[in-house]
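For this view, one protein chain was removed and the others were kept in their places.
Chain nomenclature is as follows: A, B and C, assigned in order of appearance, with residue numbering initiated at 1 for each chain independently.
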Amino acid sequence: MEIRVQEGVFDPWKELAVWQDRIAMSGKCGATGVFVGTLRDFNDGQVVKGLTLEHYPGMTEKHLEKVCEDAGTRWQLLDTLVIHRHGPIHTGDPIVLVATWAAHRRDALEACRYIIDELKTRAPFWKKETLADNGMRWVDPGS
Amino acid sequence: MEIRVQEGVFDPWKELAVWQDRIAMSGKCGATGVFVGTLRDFNDGQVVKGLTLEHYPGMTEKHLEKVCEDAGTRWQLLDTLVIHRHGPIHTGDPIVLVATWAAHRRDALEACRYIIDELKTRAPFWKKETLADNGMRWVDPGS
Amino acid sequence: MSITVKFFASIREKIGKAEDIVESDKVSQVSEVWSLCAAQPKPANLLAAVNQEYVTWEHPVRDGDEVAFFPPVTGG
Partner (left out) sequence: MSITVKFFASIREKIGKAEDIVESDKVSQVSEVWSLCAAQPKPANLLAAVNQEYVTWEHPVRDGDEVAFFPPVTGG
């Protein structure tokens, strides 16, 4: 299990390729579930030029770990990877990666869904969008 | 939307990197859902050395397309990719890739789950395992 | 009337052939195609397709149809 909260860009597919190779070697992996969240150029009726992600260092990692541990008690998982960015983010860039490896697809897919859903409600991140006129606004949790 | 049924190995992460770059350019993509199925070395109580996947050329592609079209009517999707191998497959190798791109995570994740579940019941593929003693057996659909 | 018949996976192995051509005016539905080609009882869970669509045992067959028999699918 790895939880990584980082400021710089990351390439989800390169990260996954490395993990997959290592996990595939065990011969135990039958299913990989992946979610990648990327920054759209439009949200809540407005053109979005970019985003700044604020977080609560320490609490963020702690709660992401808890979410992944909870998933590990509910489903049979071989491994879990979560990468989440903070700081400035450009449109089209990945913001979050959740990946789960399991023997069976139900475990991988349901755990992946659970982790991203729980992350959205429990991990202390806050998005501030930069709009077309360079105005900024905090993202509404309902949007 | 692309459906590809092929005999040779493929690298799911390289395929996804190319698609993601293209789709991210639109600025409309907020969520990518991915399932990768790989060949385990153990199934139904026996060590598995390898697999041969038989399929019904023509009917396979037709039904995979239908499944993806059904998903497109149920969820708001930007694009869909399905790659499924046939022929001989080694343990650890990817067998199937399902990827969905959408503005929102619910659409991407639910459509991805739907496509792999429906593929398993509707696409005419049949797995024959090679066991440790080089004996072969058809995979039981219940296993 | 001419019908192409295909067999897949364990059914192909049981029947001992992958394809057959039925040239007969005595077959009007899928079950009769099976009886003519297979010369053995219908296995439990046998699936049938006509022109690459899943069909029931009583589905009609017409000249030029492609009929296929196979076990439950196990892809993915």
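Everything below uses one rule, namely that a residue touches a chain if its C-beta (ideal position, glycine included) is under 8 Å from a C-beta of that chain, and two chains touch if they have at least 3 such contacts.
Quick caveat, the model's predicted, so the values are computed rather than measured.
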Left-out chain, listing which of the shown chains it touches: A
Absent-chain contact - pick from A:I3, A:I95 or A:A111: A:I95
Missing-partner contacts on chain A, residue numbers: 37, 53-56, 58-59, 62-63, 84, 95-96, 116, 119-128, 138-141
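Keep this in mind: only the chains that are shown with their structure count from here on.
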Co-neighbours of chain C and chain A - touch as defined: B
Centroid distance [mean C-alpha coordinates] between chain C and chain A, Å: 48
Geometric centre distance via CA averages, chain C-chain B, whole Å: 27
Shared interface positions of chain C, touching two or more other chains: 76
Per-residue overlap in chain A, given as positions that touch at least 2 other chains: 105
